[in-house]
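On to chain A.
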Amino acid sequence: MHLVAMAAGFALILLGLYGALTHRNILRMIVGFTLANTGVHVVLVSVGYMPGRAAPILDGAVPVGEAAARIIDPVPQALVLTAIVIGLGITALMLAYAYRLFRARGSLDIADYTELKW
Partner candidate 1 sequence: MKDIDKSFRKDTETEFPLREELRPRSVTAPDGQVIEIDPLQDYFCQEPPKVHKQSYFKIVEDFYNWARAHSLWILGFGTGCGAIEMRPLMTPRFDAYRYGIQWRPTPRQANLLVISGYLSVKTLKRAIRAYEQMPSPKYVVGLGSCTINGGMYWDSYNTIKRLDDYLPVDLYIAGCMPRPEALLAGFMDLKKLIRKGKAEGANKYAENFDWYKANQKSVIKDWDMPDYNW
Partner candidate 2 sequence: MSNRFSIRHAAVLGLLALLGLAFWTLLAGYVPDTELNRTAAYYAENTARETGAQNIVTAIIVTYRGLDTLGEVTVLFLTAAIVALVLGQSKAPRGGTGSGFLPSGELLATGTRMLLPIILLFGAYVAVNGHLTPGGGFQGGAILASGMLLLLLADPARRFSHRIIARVESVSGLAYVAIGVLGVALAGGFLDNRILPLGQFGALLSAGAIPLIYALVGLKVGAEFSSMLESLEETEDS
Partner candidate 3 sequence: MSFEWIQLAYAALTVFIVINYGLIMTAVVQKIGARVGGRYGIPVWQNYIDLVKNIALRSKISHGVMFYLGPVFRLTGGIGLLLFVPTIYGSVMHQNFAFAGDLILALYFVFFGTLGMALGAGESGHPHAAIGVSRGLAQVTAAELPLALAVFAISLQYQTLSITEIVAAQQGGIFNWTLFTNPIATLAAMFALVGTMMRAPFDVVVAPQEIPIGPPTEYHSAYLALMQTNRVLFPVAKTVIYMNLFFGGASNWAEFAVKVFAIYMVSVLVGVVHPRFRVEQSIRFFLKWGLPVGILAILVV
(Lines give C-alpha, C1' and ligand atoms only; values in the text may rest on other atoms or scores of the structure.)
Protein backbone atom coordinates (compact mmCIF):
# COMPACT_ATOMS: atom_id res chain seq x y z
CA MET A 1 0.00 0.00 0.00
CA HIS A 2 2.63 2.43 1.03
CA LEU A 3 4.63 1.55 -2.05
CA VAL A 4 1.68 2.33 -4.25
CA ALA A 5 1.39 5.76 -2.74
CA MET A 6 5.05 6.38 -3.10
CA ALA A 7 5.13 5.10 -6.66
CA ALA A 8 2.18 7.31 -7.46
CA GLY A 9 4.07 10.21 -5.96
CA PHE A 10 7.11 9.55 -8.09
CA ALA A 11 4.95 9.10 -11.14
CA LEU A 12 3.32 12.43 -10.44
CA ILE A 13 6.71 14.08 -10.17
CA LEU A 14 7.83 12.66 -13.50
CA LEU A 15 4.54 13.49 -15.10
CA GLY A 16 4.67 17.01 -13.79
CA LEU A 17 8.20 17.48 -14.97
CA TYR A 18 7.33 16.07 -18.35
CA GLY A 19 4.59 18.59 -18.65
CA ALA A 20 6.77 21.40 -17.47
CA LEU A 21 9.53 20.52 -19.88
CA THR A 22 7.47 19.93 -22.96
CA HIS A 23 4.84 22.62 -22.84
CA ARG A 24 6.06 25.97 -23.90
CA ASN A 25 3.12 27.78 -22.43
CA ILE A 26 4.16 29.29 -19.18
CA LEU A 27 0.90 28.57 -17.44
CA ARG A 28 1.07 24.95 -18.40
CA MET A 29 4.59 24.81 -17.13
CA ILE A 30 3.38 26.15 -13.83
CA VAL A 31 0.69 23.54 -13.74
CA GLY A 32 3.32 20.92 -14.46
CA PHE A 33 5.37 22.04 -11.55
CA THR A 34 2.38 22.12 -9.29
CA LEU A 35 1.74 18.55 -10.27
CA ALA A 36 5.30 17.61 -9.55
CA ASN A 37 5.10 19.36 -6.20
CA THR A 38 2.05 17.40 -5.35
CA GLY A 39 3.93 14.27 -6.22
CA VAL A 40 6.67 15.29 -3.86
CA HIS A 41 4.19 15.83 -1.10
CA VAL A 42 2.74 12.39 -1.68
CA VAL A 43 6.18 10.88 -1.50
CA LEU A 44 6.82 12.83 1.67
CA VAL A 45 3.84 11.55 3.52
CA SER A 46 4.20 8.05 2.22
CA VAL A 47 7.64 7.83 3.76
CA GLY A 48 6.19 8.48 7.20
CA TYR A 49 3.45 5.99 6.78
CA MET A 50 3.55 2.81 8.79
CA PRO A 51 0.95 0.16 8.13
CA GLY A 52 -1.60 -0.34 10.80
CA ARG A 53 -0.88 2.65 12.90
CA ALA A 54 -2.90 5.68 13.84
CA ALA A 55 -2.58 9.36 13.31
CA PRO A 56 -0.24 11.04 15.77
CA ILE A 57 -2.85 12.67 17.90
CA LEU A 58 -2.88 11.73 21.54
CA ASP A 59 -6.57 11.70 22.13
CA GLY A 60 -8.63 8.97 23.53
CA ALA A 61 -7.75 6.53 20.75
CA VAL A 62 -4.05 6.75 21.47
CA PRO A 63 -3.11 7.20 25.07
CA VAL A 64 0.10 8.98 25.84
CA GLY A 65 1.78 5.93 27.22
CA GLU A 66 1.25 3.80 24.13
CA ALA A 67 1.99 6.51 21.67
CA ALA A 68 5.33 5.16 20.58
CA ALA A 69 3.85 1.88 19.54
CA ARG A 70 0.64 3.10 18.04
CA ILE A 71 1.19 6.20 15.99
CA ILE A 72 2.81 6.69 12.68
CA ASP A 73 5.83 8.92 12.24
CA PRO A 74 4.62 12.50 12.79
CA VAL A 75 7.66 14.20 11.35
CA PRO A 76 6.90 13.82 7.62
CA GLN A 77 3.47 15.10 8.29
CA ALA A 78 4.88 18.19 9.86
CA LEU A 79 7.29 18.58 7.01
CA VAL A 80 4.71 18.19 4.33
CA LEU A 81 2.68 21.01 5.74
CA THR A 82 5.61 23.32 5.45
CA ALA A 83 6.41 22.01 1.98
CA ILE A 84 2.87 22.60 0.83
CA VAL A 85 2.84 26.13 2.06
CA ILE A 86 6.17 26.88 0.48
CA GLY A 87 5.09 25.26 -2.78
CA LEU A 88 2.03 27.41 -2.70
CA GLY A 89 4.15 30.49 -2.20
CA ILE A 90 6.33 29.71 -5.14
CA THR A 91 3.43 28.85 -7.35
CA ALA A 92 1.81 32.15 -6.50
CA LEU A 93 4.98 33.92 -7.30
CA MET A 94 5.32 32.15 -10.62
CA LEU A 95 1.80 33.06 -11.52
CA ALA A 96 2.47 36.65 -10.72
CA TYR A 97 5.54 36.50 -12.91
CA ALA A 98 3.55 34.88 -15.67
CA TYR A 99 1.14 37.73 -15.50
CA ARG A 100 3.90 40.24 -15.61
CA LEU A 101 5.50 38.53 -18.59
CA PHE A 102 2.24 38.40 -20.41
CA ARG A 103 1.68 42.09 -19.78
CA ALA A 104 5.10 42.88 -21.13
CA ARG A 105 4.81 41.07 -24.41
CA GLY A 106 1.40 39.58 -24.77
CA SER A 107 2.82 36.13 -25.07
CA LEU A 108 2.96 33.19 -22.73
CA ASP A 109 5.42 31.23 -24.81
CA ILE A 110 8.58 30.65 -22.81
CA ALA A 111 10.56 30.59 -26.05
CA ASP A 112 9.72 34.24 -26.56
CA TYR A 113 11.77 35.33 -23.60
CA THR A 114 15.24 34.58 -24.75
CA GLU A 115 16.86 37.98 -25.12
CA LEU A 116 19.24 37.03 -22.38
CA LYS A 117 21.47 34.30 -23.57
CA TRP A 118 25.02 33.21 -24.24
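The set was built so that all candidates are chains of the complex that A comes from, given by their letters.
The rule is short, and it goes like this: a contact is a pair of C-beta atoms (placed from the backbone, for glycine too) under 8 Å apart; a residue touches a chain by one contact, two chains touch by 3 or more; residues count from 1.
These numbers were taken from a predicted model, which means no experiment stands behind them.
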Complex member in contact with chain A (any copy), out of 1, 2 or 3: 2
Residue ranges of chain A touching candidate 2 (in the complex, touch as defined): 2-3, 6-7, 10, 13-14, 17-18, 21-25, 47, 49-51, 55-59, 64, 67-68, 71, 73-75, 77-79, 81-82, 85-86, 88-90, 92-93, 95-97, 99-100, 103, 109
